[in-house]
Structures are given as structure tokens and as C-alpha cells.
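The other protein chains are all here in position, but one chain of the complex has been omitted.
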Amino acid sequence: MVRVEFLGPIGLAPREVEARSLKELAKELSKDPEVKKWLSECAVAVNDKIVKDIDTPLKEGDKVALLPPVCGG
Amino acid sequence: MVRVEFLGPIGLAPREVEARSLKELAKELSKDPEVKKWLSECAVAVNDKIVKDIDTPLKEGDKVALLPPVCGG
Amino acid sequence: MLELYPGELDVDKIFAKWRAWGEDKNYGAFITFVGTVRQEDDIEGLSFDVYEPILRSWFDSWQQRARERGAVLRMAHSIGNVPVHTSSYMAAVFSPKRRVALELIEEFVEDFKANAPIWKYDLKGGQRIYARDRSQKIEGSGLLDNPQ
Partner (left out) sequence: MLELYPGELDVDKIFAKWRAWGEDKNYGAFITFVGTVRQEDDIEGLSFDVYEPILRSWFDSWQQRARERGAVLRMAHSIGNVPVHTSSYMAAVFSPKRRVALELIEEFVEDFKANAPIWKYDLKGGQRIYARDRSQKIEGSGLLDNPQ
């Protein structure tokens, strides 16, 4: 299981998902329309590091964060 | 007569010079080696406005300033 | 060198603290950027969410880049509500010479806008409304959308 956190304005509670790679996680998350609609504009961090490879493997206990569009300052 | 001021590090007292243009003034100032050595690196202001034309006319009472290389800050 | 504060920043106090920190370190140039909440669209203020772990690693990587050029960065940001005409963001560069400081403050502030994990909301009529249209997708966004 990995823990998925939805940051900032997404406003959903964290959830535990069974996935051994980001690709598997993407398929799982796409099943929920409330999450699905954010996927096209979110960056992804695994254990607080932004990743850009959909084949990134996941292991038990990993933390995945979805980061919607930002605007600091 | 025009009044010539030597700014910053030149360290010479102001002087009154007879000249009806910057070109005439240049000839007068070149006669003094103490002034001559600064001319190649000085900008020139007439009545506190930087000028770039050697044919600029001068009239009685004009103030000409010589500005050596600057370094503010 | 990264400071987070609840609510608006005490700009004068932070400036004076930073300046005093730098004064015996022989930096010739010290530039600060202050971002202040503008009155527009009838907002009462802005509000911010910050994701601190990634903000810190983003900032640390910038600190490393600055250090390679002999400079040091500092930054302060608000969390939560910040009223109109008060400040939510400060950034600073200390450097031996002015060129590096002028270049770094620009690069740092622009990358901050594009990549720092901070979310902005308008405060309007008691509501907290995500400023979606002024927000930027972080580089690499959309990774999980329709993977092949």
C-alpha cells in the first residue's frame, strides 16, 4: 500500500492505494472522477521528491503527493 | 566669460574663461597641462546638462563642468 | 534561511534581522524583494497553503546554486490569511558583487512563482477561493493523466 496525499485546493482526504508503480497508481486514481479531474494538471512527488517518470516503482509505505498548479508570493 | 568647474578628484579651483563655444574652451583649457591631462576622460556639462556636441555655443555666464570617471554605490 | 510565518509578514523586522545577519560577512550587495497583497476584485486578502517538505528541498537546491556563485539566499512566506496591503512574501540575496545579486534575485523569484509548492486563495465575502487562473502547473504536471 502507498499513501496518496492531495495537496492544496484538491481538498480530499489522504488515501491508501495498492500500487507497485506510478502507472498502476494512475489507473487506480482514474477510477475516481473527483481525483481524475485533477490529474492532467498535477505534478507528482514520491516521498517528497518531484518525479517525471511514469514507470517510477513504488514500494510499501511510499508517500505520493499530487501538487496542483501553484502560485506563491 | 564662462565659469569652468572641475568636479570630484580633479581638485582644481573653478576658473573664468573667455570662450564662445566648447571648441574655443577646449583650446583654452588645453594650454594648462594640469587640466589637459583630464580632458580625454572627462564628460562635459553646460549649465548642468551633459552635452556631446563640440560646437555647442557658450554665452556670457554659462557654467561648464568637467566630470571625470564616476563610481557611485 | 527559509522562514514561514502564520499570517502577514512583519517586513521591517525581517528586513532588519536579515541585514544585521549579513553586516559582518563582507557582502557588497543585498537585494530584497517584498510581495504585497494588492487591492483588486474586491478581495479582503489572500490566503496560502504551503507544503513545507518540498518547499524546503526546492529552497535548499536554490541555496546550493547561490553558494556556487558566492551568494546566500533568504526567504520568508506567510501561511494562512494575509490582508490587503500587507505582505506575504520576502526574498533576499546577499552577494559580494552586484551582478550576481541582480541576476539571482530575478531567477529565484521567477522560479519561486513557477515551482514553489504554495497555493493561493482569494478571500472574498468570507470565502476562500482557489486562484486557479493565476496559478501555474509545476513542470512535469499531468504525469498521471492517461498513462499508456
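Letters A, B and C mark the chains as written, and numbering starts fresh at 1 in each.
Operating definition for what follows: a residue touches a chain if its C-beta (ideal position, glycine included) is under 8 Å from a C-beta of that chain, and two chains touch if they have at least 3 such contacts.
This one's a predicted model, so the numbers in the text were calculated from it and none came from an experiment.
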item: Among shown chains, those touching the left-out chain; value: B, C
item: Where the unshown chain meets chain B, residue by residue; value: 7-9, 22-23, 25-27, 29-30, 39-45, 48-52, 54, 65-73
item: Missing-chain contacts mapped onto chain C; value: 11-12, 15-16, 19, 22-24, 26-39, 85-86, 96, 98, 101-102, 105-106, 109-110, 113
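Simple rule for what comes next: only the chains that are shown with their structure count from here on.
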item: Among all chain pairs, the one with the most C-beta contacts; value: A-C
item: Euclidean distance of C-alpha centroids - chain B vs chain C, Å; value: 50
item: Whole-Å gap separating chain A and chain C, where each centre is the average of the chain's CA atoms; value: 24
item: Two or more partner chains touched - positions in chain C; value: none
